[in-house]
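Comments concern the structure below.
The complex appears here without one of its protein chains, the remainder shown in place.
Showing chain A:
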Amino acid sequence: MDQHIAGAIENINPPGTTVMRSRKSQGVVRRLVSIIVQRLALAVASLFVVSLIIFGSVTLLPGNYATAVLGQSATPESVAAFERELGLDRPAVERYVSWISGAVKGDFGASFTSRGDSKRYVSAMVAPRLFNTMFLAAIVAIIAVPLSIFLGVICAFYRNGWVDRILNSTTLTVISVPEFFVAYILTYFVIMRDNFVMTGWAQALPTWLSEWLATGFAAIPAFPILSDVAPDMGFIDRLWMITLPALTLGLVTVAYMMRMTRAAIMNLLATPYVEMAHLKGVSPFSIIVRHALPNAWGPIAYVVTVNLAYLITGVVVVEVVFVYPGAGQLLVDAVRSRDIPVVQACTLIFASAYILLNLVTDIVTIVTNPRLLHPR
């Protein structure tokens, strides 16, 4: 084909193995760094736009915080005085500038629930909640991501076999019901551990079956139904407390990630290079792990990102079910009480999480795709 390319190879590469290899890898690192710097700059720019949107939409929310707190009967004077105390009387641009300049330094200002001298700082309110959310998300991610990729590979390997069918129908069931339902089902099992014998089921079912079920339920550890973690708890205690929410979120995210991994691999099994690998006598499992999987990292990284973002920002329903003090609950409470600084802080943090995770996905996609990493 391209004769000039054949010539180019000879010209570009000087002889001498070690020199050339190291020079080439340097080029790759430099390219990667420049891509990351570029994307980071883009991320900062998009965060700025997001902050404008957050501030704008919160300002546009109907209702007035002062009248809501003071009630309908408040005099205009007292409303004005209250607004002055909170700084709401200043023009929007000025408020935005002071908010964003503080936020850059990690200072999100004081909550509207501050009274007089006893200031409640937003950062102090958000930090422990955010830590809880991150802790839960990290535990789930550490277990769920490798597990789902492993299960996805297994499903692709035993495609249309019984392992694949069982895993597929189970995960389909899990993603077809809302996550709070999964949470309640898990809670129900734990409750049944102690109470099964007393239920109507135990009486109605044949004795052998209810005894068998009772032993089964008794085997379930006594997981705490309320994940009421305290700030001074040790690591192990914390882990124990969050078993059920982690299990719920794990089931839901594994389902998505596993199905996507399977689909991404299956898509590649009809490609000519997979057929070529068959004709080279490569074993079926090696074909999936060594030939299909390396080309599937892009879509897999994407679905992992979406699920990690969900773990950080979207788990409020599960937090409510298990009364877990996470950032999601804080945000919902703040919206209900119109505590604007907290709402703004939480949404900005969530947005940064999204942007950062997407940045990581982009980098994973580039690093795993030689076409992007090594130009012609």
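We take it that a residue touches a chain if its C-beta (ideal position, glycine included) is under 8 Å from a C-beta of that chain, and two chains touch if they have at least 3 such contacts; residues count from 1.
Keep in mind that, in the parts below, contacts and distances are computed from a predicted model.
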{"item": "Undisplayed chain, where the name is taken from the UniProt record, one of \"Phosphate-binding protein\", \"Protocatechuate 3,4-dioxygenase subunit alpha\", \"ABC transporter\" or \"Cytochrome b\"", "value": "\"ABC transporter\""}
{"item": "Among A:59, A:98, A:215 or A:286, residue touching the chain not depicted", "value": "A:286"}
{"item": "Touch with the omitted chain, as defined above, among A:76, A:91, A:106 or A:272", "value": "A:272"}
{"item": "Interface with the undisplayed chain - residues on chain A", "value": "1-7, 9-10, 13, 15, 17, 20-21, 270-273, 275-283, 286, 290-291, 294-295, 368-371, 374, 376"}
